[in-house]
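Shown here: the complex without one of its protein chains, the others still in place.
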Amino acid sequence: MDSSNNAHKLNDLTMSEKVRPLLDAVKQHIRDNVDPILEEYNRLGEGRAERFSYAPGQLDLLEGAKKKAKEAGLWNFFLPNAETGEGLSNLDYAYIAVELGKNPLASETLNCSAPDTGNMEVLERVGTPEQKEQWLKPLLNGEIRSCFGMTEPQVASSDARNIETSAVLEGDEWVINGEKYYISGAGDPRCKIMICMVKTSPDAEPFRQQSQILVPMDAPGLTILGPMNVFGHDDAPHGHMHIKLDNVRVPKDNILWGEGRGFEISQLRLGPGRIHHCMRSIGSAEKALGLMIDRGLNREAFGRSIIDLGKNMETISRARIEIEAMRMIVLKAAKAMDVLGNKEARIWVSMAKAMVPEKCCNIIDQAIQIHGATGISQWSPLPEMYTKQRTLRLADGPDEVHHNVVARAEVKSHN
Amino acid sequence: MDSSNNAHKLNDLTMSEKVRPLLDAVKQHIRDNVDPILEEYNRLGEGRAERFSYAPGQLDLLEGAKKKAKEAGLWNFFLPNAETGEGLSNLDYAYIAVELGKNPLASETLNCSAPDTGNMEVLERVGTPEQKEQWLKPLLNGEIRSCFGMTEPQVASSDARNIETSAVLEGDEWVINGEKYYISGAGDPRCKIMICMVKTSPDAEPFRQQSQILVPMDAPGLTILGPMNVFGHDDAPHGHMHIKLDNVRVPKDNILWGEGRGFEISQLRLGPGRIHHCMRSIGSAEKALGLMIDRGLNREAFGRSIIDLGKNMETISRARIEIEAMRMIVLKAAKAMDVLGNKEARIWVSMAKAMVPEKCCNIIDQAIQIHGATGISQWSPLPEMYTKQRTLRLADGPDEVHHNVVARAEVKSHN
Amino acid sequence: MDSSNNAHKLNDLTMSEKVRPLLDAVKQHIRDNVDPILEEYNRLGEGRAERFSYAPGQLDLLEGAKKKAKEAGLWNFFLPNAETGEGLSNLDYAYIAVELGKNPLASETLNCSAPDTGNMEVLERVGTPEQKEQWLKPLLNGEIRSCFGMTEPQVASSDARNIETSAVLEGDEWVINGEKYYISGAGDPRCKIMICMVKTSPDAEPFRQQSQILVPMDAPGLTILGPMNVFGHDDAPHGHMHIKLDNVRVPKDNILWGEGRGFEISQLRLGPGRIHHCMRSIGSAEKALGLMIDRGLNREAFGRSIIDLGKNMETISRARIEIEAMRMIVLKAAKAMDVLGNKEARIWVSMAKAMVPEKCCNIIDQAIQIHGATGISQWSPLPEMYTKQRTLRLADGPDEVHHNVVARAEVKSHN
Partner (left out) sequence: MDSSNNAHKLNDLTMSEKVRPLLDAVKQHIRDNVDPILEEYNRLGEGRAERFSYAPGQLDLLEGAKKKAKEAGLWNFFLPNAETGEGLSNLDYAYIAVELGKNPLASETLNCSAPDTGNMEVLERVGTPEQKEQWLKPLLNGEIRSCFGMTEPQVASSDARNIETSAVLEGDEWVINGEKYYISGAGDPRCKIMICMVKTSPDAEPFRQQSQILVPMDAPGLTILGPMNVFGHDDAPHGHMHIKLDNVRVPKDNILWGEGRGFEISQLRLGPGRIHHCMRSIGSAEKALGLMIDRGLNREAFGRSIIDLGKNMETISRARIEIEAMRMIVLKAAKAMDVLGNKEARIWVSMAKAMVPEKCCNIIDQAIQIHGATGISQWSPLPEMYTKQRTLRLADGPDEVHHNVVARAEVKSHN
């Protein structure tokens, strides 16, 4: 897998000329329209008893910023090669996503939030005209939100063959039974549709047993049992919900791309989804490094600035080096998707996914340490940044699965 | 600091004969009286709007278990060499504290909770008869709780000389002004007294400027501004509170041990306090290792038990080795306090404090990883165990301060 | 495997009263008789063309020191519970071995060198009177040396079932064919006997196929093909030799303990052997830490002593903490052998073996880094110390095998 062989294809990681002004516009949009609303948005949402709802005025702030972004043409960048004409190359989008990672509201204002991005990409790629009209259009317009039902509480979902939720065709309807958890975004009252991974064909070969089906969130029999927490957070109102599907019935045509193609769709969606997360993670690590330096410069102990104590300067250097290394690997994985296609690029994607969240956890953890008790408090964004990166080491395939992908490819290419 | 020189004093780490039956009794008490109430206790406390209060019935559960422990003579073990006749040697207590670390309610049922233990030890050692009568007695009886006011939000408290809260003598009263945060236990409605570190003598030499003063929680001018969170948790009803002291007046006699002795008292209290935490941390790491193995044995992926995948077996071995290593260092630090006194033992205490929470964080983090998404959820005790250990890397002196203590002693002994 | 259950048996790690004066005597012997000859011994041995021989005068230095030790009763300490009446408990010997680890000649002056110690223990435990008379006696007297033939170049010897060297009984003789490498000590002209692991019973069950046989080094057909290097060193004149056995014939009675008991003997010998190495490793780490501090205090750069730059103080603290942790684990493993017997103690031994050389490598490596170029040069003992510890991570079972022993025991005890 020595990259020298395809270096001429993958090593030009320059942003395209056309995107440079867009990146500047995104930065300005965040500075002008997103950074200023974050504090009030958070304050309004604080301590609400009805957790999975928005406070009066909260969505107005968000919609205001969305409107400005949309008017400025800063919209749906995530969707490469779309028929809709929107979307940037994965490489160009990577540069933008790093910026989006620095403010937790930024992505949504550009309609570039997970898991909608992955869902929209799937619908755009394999949806029927009717499916697109009903679900893709309002998603692309930022009118509704969506979720993706993959993980199940009873099995190790890292091996997707373990999925147990069943869908059985009865007449013109799929009847779905099962349990899903950590369904991110399902708590949002605007979430209207779930793309649900189900087992439709238990007698087919292992990787042809699954399908993906569109399940409206208001379908009878679909119950949100409650939120799954992340280190004690319920992440309301977004939420990572625990959902029960009890004889949920959806029309036969709600299947995506055909029976038994669930895995193929997953391969399609997970590449970009993982990379988008990693791109934003780098923005998060940049922010942690900045906070580390700020704190180190502005506190004194034992007669010196904290930054000059012990190993702190070396910690800063190592963080910078690792950030630059991660940046290049993520850019390269994005380029690989552009040049080689999502399937061929999957080893690069797994390299990025196995590398980035783990290193970001370490960098944020070190930033916490320099902050003392404030670093674990609500006065700092660091605890939430940490738990988000820690979660990413488990989501979309745990680190171990991605290391295994990389290692097997390495061994294979070696022979 | 080659321990061979004093090995004959410190290397007998055997539990005393008299404590062996006590340890068995403590284990049985936890099994019979504490483990069975934990779930209901937690359920009752869940999602309360008035955060820093107890639900009806919650305290009854706790008091029931306390009563049983007290009747069985399992009470106040933490207090070595006490005039009161209670208390075990630090070494013996270490064995018991490891067990207490496995259930979050266990310590309190034996009246061995932080920060009361440290406060009681201080009162027992340096309190006047009147101070003992008023505060130590109800604390030893488990009738009230207490807190310790050290850390301040505006300065790097790791260098205790930075403390800014001032106490000025006006007539027969100390007038106290300042701000404290992360005051653990101050949220509990039963918390009646704070031992507060203040600056009384700004013109004295650096380590004689501070004093410790008893401040009743209901003193006019003492306001709890709110809870400080730990990775998003408010840890209610215990709480880590942010407190303002605005012209708080307390009697002159509320000072402990005399003006300018604040540091001396800190040295006294922090040794045992740190070691108690580390002892419980080892219990926590044991529990994490057990959970790791359970999960690894009971889930399958890619055709094998998870425990047999990748590096999981080596992770288990490394965890066991590190736990045994930590155990011995903590036992040795406890023994050092018994044999050499808290002052001479402080290097061993710093070794334990710098070593244990960091390694426990790693072990718990690995347990989380094996659990997948469940490992970060409310279905698992692991997230709370993690944030507790992570907090310990900052509390009672961050790792860096303890490494510095150890290194300076090492260099000094080398010459 | 929570040690609390057997803590009352294993946690008294005190040196016995009778050994305290012996330890002092050993320290004084090293100071008076070994440290002073090391430089000349090394100088005499330098750059010899005939590698596996001693220079005139070199052995005289060594024999002089041996004589003094023997006269002072500092002899054969390694052999616990020996009929010969010599030998200390494993725990007591551990304290002495730490000291031996600080000077590379010290062990031999007390007749406590590997691999003789293991060979003598085996002979003492399972040898026939004739075998003892012929080989154990001169070994215990320090008149000859010996080696142990286990590892083979063509197979992964970490799985001992892979051993391919065969011994076939023809009449009254075993006929041995095969190849061994890294046979430590076989280069020494004084080495007269090899205990050789061979396959005698290919049809028996896997762990009963092997036997151990005494093979005189001058047996016809035994050829030393040359030395195996360790990071480029040939470690002459001791040497780690590559040996060919080509129809080597030895008397039938040269078998130890009986056919098919090769593994049983290995279990017996490897426990103490591994622990002796680990004990000496700790002495080596102590020495590295001392050198680190010396260098750090005595060099300046950028206006400060090197010791005060960057993370050096934390490195020192971490080294001290790890050394103390290793010391306790090794002492505990030694105690376990004394109390539980070598078989039951093997998990503790594996814990020590998996822990110690890896951590010692790190500590020595950090000492090298602080020394700059001198740290990798012949002016410093550190490179040789490093390669010795690095070798130990592979010898007597690589780290991975020991982690596997520990993990399997952990999982088993968990159920």
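For reference, chains read A, B and C in written order, and residue numbers begin at 1 within each chain.
Throughout what follows, a residue touches a chain if its C-beta (ideal position, glycine included) is under 8 Å from a C-beta of that chain, and two chains touch if they have at least 3 such contacts.
What you see is a predicted model, and the numbers here were worked out from it, not measured in a lab.
Screening A:169, A:225 or A:407 against the full complex identifies A:407 as the residue touching the chain left out.
The chain that is not drawn here is touched, among residues C:42, C:81, C:162 or C:413, by C:162.
Annotation: of A:79, A:98 or A:136, A:98 touches the absent chain (contact as defined above). For chain B, the residues touching the chain absent from view are 310-311, 313-314. Taking the whole complex into account, chain A touches the unshown chain at residues 1-4, 7-8, 11-15, 20, 23, 95, 98-99, 286, 289-290, 293-294, 297, 307, 313-314, 316-318, 320-321, 324-329, 331-332, 351, 354-355, 400, 402-408, 410-411, 414. Remark: the residues of chain C touching the chain excluded from display are 49, 151, 153, 155-159, 162, 181-182, 228-233, 299-302, 306, 309-310, 368-369, 372-379, 383-384, 386-387, 390-391, 393-395, 398-400, 403-404.
To be clear about the criterion, only the chains that are shown with their structure count from here on.
Between the contact lists of chain A and chain B, the overlap consists of C. Rounded to a whole number, the gap between the C-alpha centres of chain B and chain C is 43 angstrom. Note on chain placement: the centre of chain A and the centre of chain C lie 53 Å apart, centres being C-alpha means.
Annotation for chain A: residues touching 2 or more other chains are 310.
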